[in-house]
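Here is the structure we will look at.
Every protein chain except one is present and positioned as in the full complex.
Note that the chains take the letters A and B in the order they are written out, and that residue 1 is the start of every chain.
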Amino acid sequence: MAQRSGASILQRFEALPIIIVFALLLILFMYRAPEVFLAPYIYTTFLSTLPPLILLATGLTFVIGAGEIDLSFPSIIAFSGFVFAILFKDYDLGWIAVIAGLASGILVGFLNGVIIAKVGIPSFMTTLGTQFFWGGMATVLSGGKSYALRGAEQSSVWQWIVGRPFATSATDIAWLQQLSIQGLWTAVIVGVLWLILNRHRFGEHTLFIGDSNDVSRVVGIDVDREKIKIFTLMGFLAACAAIILTLENKNFFGNQGQGYLLTAIASVLIGGTSIFGGRATILGTVFGCFIIGMIEAGLVAAGLTGAWVRTVQGLIFLIAIIFYMYADEPQRRRALFANLKSFGRLGGIRTSEEGGARR
Amino acid sequence: MNQAASVQVVESGFQNIVRLEGVQKFFGPVQALQDIDLAIGKNEIVGLIGDNGAGKSTLIKIMTGVLPPSSGRIFVRDRELSLADYSVRMAHELSIETVYQDKSLAEKQPLWRNFFVGRQITNRFGFIDIKRQKEIAQKILIDVIGFRGVGITVDSTVANLSGGERQGIAIGRAMHYNADLIVLDEPTAALGVAEVRKVVEFVRRIKQSGRACIYIEHNLAHVHEVADRLVVLDRGRVVSEISPKDMTVPELTEYLIALQHQA
Partner (left out) sequence: MRLAHFLLTGVAAVGLAAAQAPASADPIGKGLVMYMQMGGEPGDGATLARQTGAKQASEALGVDLKPQFSKWAPETMIAQFKEALAAKPNCIAIMGHPGSTAFHDLVKQAVDEGIVVTSGNAPLTDLQKEFGPKGFGYAGVDLYAGGALTANAMLAQGLKAGDQAVVWGIFSQAERGVSEKGLADTLEKAGLKVDRLEIPPDVNSDASLGVPQFVAYIQSHPNLKAIGLQHGGVTSVMPEALKKAGKKPGDIILGGIDLAPATIDGLKSGYISATLDQLLYMQGFFPVTQCVMSAKYKMPGLSLNTGAGVVTPKTIDALTKLIDAGIR
């Protein structure tokens, strides 16, 4: 009866398990590599390298929360990055290049949504196709070339989007000078999206669609329109990530973005968003990103070779998925406890509370 | 069944809450509904019966704006609707509510969200007033549905509820929104005996409060017990309308079996 009344711990404290895992990992790294993890620089570095991953994963939280998937965002990073880079560099368009870059991402996302919602092709297939298409377009249009944005840091675009606001201030604190402003923008965007997912009509619709398309239609949600909005949002966020990445690197690379596909999806799922849709947590996603992003730096600093990185990421991923499965689905959890009890009985231990295992 | 006492009379001035005229529905080359003419009175419980695939679900989906008909006319409160505009949202606005067997509530979402989804209380930016929604949900839970002391709160997720409780929540939600017509799609499927009693009780409440109800049911005994009129559907057509007073449950069963054997 206890589980019936109200919310479980998981629901009451959003993303609690993943925050605990994050804290444990951080403590482990602080212990193994104090010279790195007890100094501020690794954290200022994360502020400049993690925003693209966090933005992508936040968008994916909506997509996966709605029971869909997007595989095309790495190509949006290449395509929007290209649109931005060429307008910024060759045509010297400044803020217009930013707007065009964002618009191209929004367009790709919108088209994804239309194909999925109106033509009715499952998102996995649609975005697999568009991932090839837009990635290919980026290569064709750029001729596979990289664009070096030489002198970009002089522009107001660079200053405002990825600048170092304290770089010139007369402070003696070196790490403060390296604080990068995209960390702030990312926090603002993620904060707004948290409110939207948890407090806004659109977020509620997203979760209901993820729960069941049929129920959503019956209660009057315009499922097609909301799906188009979700994929458009994803396109917008991927374009934001593309522009931040391109400006931060002061370079557009022809194949940029490919490395984000699996890491972003893994961050979302580690965070506790259900792959089956209907349950999504942005806070969990953000901590999922921290974990994925921190593991490499942490392991290398702790003396393990970089070869271990994927092994450890995979391990944490699996543990998280199994944990959520049991925490999340009452039947499975009860079955597990029932098994443990019968196991206990076999071992000669008597448990007093029987029954209640089934309802 | 004497309903006169507790009727809070719903807006009068119309005869039928919903009327279909010459409705056809095709799915590709397949004709799911053929020449449907059907009217539902304003305080009438209509039982819709028929075999699987007879077109019951399609019929109510058309009536409630989920699917558009291929052709025909739809009247709500005796006024004709433009078919192109008809949608679930519009049906809600016209006070028509549907309770589907499995599809009325989202499993992983808390009750308070399930009560309000589709017509949230929001500010002008679309942000939900969670506190008010929860308060109202709490009221519905206790006053309308009558859940007291069974360990269910507005934060419970639907997955933790029994089948009968779910139907209760869905019907309670429909009543809260002052629906003039509540459509029930096999509400007692897969329920235990005690749970079925609860649902039948909910249907009685609908009648008593002066509303209309379309009740789709496999179990003839349940529907026979509460319906004012039974509409029999077979292969996409309305084949007969029966008053429960004229036929007992065994006779009705005989009749339906005979219908199946006609080639």
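The rule is short, and it goes like this: a contact is a pair of C-beta atoms (placed from the backbone, for glycine too) under 8 Å apart; a residue touches a chain by one contact, two chains touch by 3 or more.
What you see is a predicted model; the values in this text were computed from it and never measured.
J.: Considering the full assembly, with which of the depicted chains is the omitted chain in contact?
T.: When the entire complex is considered, the left-out chain reaches A.
J.: Considering the whole complex, which of A:Leu26, A:Ala103, A:Ala148 or A:Ala187 touches the chain not shown?
T.: Counting the whole complex, the residue in contact with the absent chain is A:Ala148.
J.: In the whole complex, not just what's shown, which of A:Ala23, A:Ala39 or A:Leu184 touches the removed chain?
T.: A:Ala39
J.: Identify the residues of subunit A touching the omitted chain, counting contacts across the whole complex.
T.: Touching the chain left out of view, subunit A contributes residues 33, 35-36, 39, 41-45, 48-49, 139, 142-146, 148-150, 153, 245, 249-251, 253-256, 258-259, 296-297, 300-301, 303, 305-307, 309.
Everything that follows uses one rule, which is that only the chains that are shown with their structure count from here on.
J.: State, to the nearest whole Å, the distance from the C-alpha centre of subunit A to the C-alpha centre of subunit B.
T.: Measuring from centre to centre gives 41 Å for this pair.
J.: Please give the residue numbers of subunit B that touch subunit A in the complex, ascending.
T.: Per the stated touch rule, the residues are 66, 87-89, 92, 98, 100, 103-110, 113, 117-120, 122, 125-128, 130, 151-153, 155-157, 159-160.
J.: Along subunit A, where are the residues that touch subunit B in the complex?
T.: Where subunit A meets subunit B, its residues are 1, 3-7, 11, 195, 199-202, 204-205, 207-208, 211-212, 214-222, 274, 278-279, 330.
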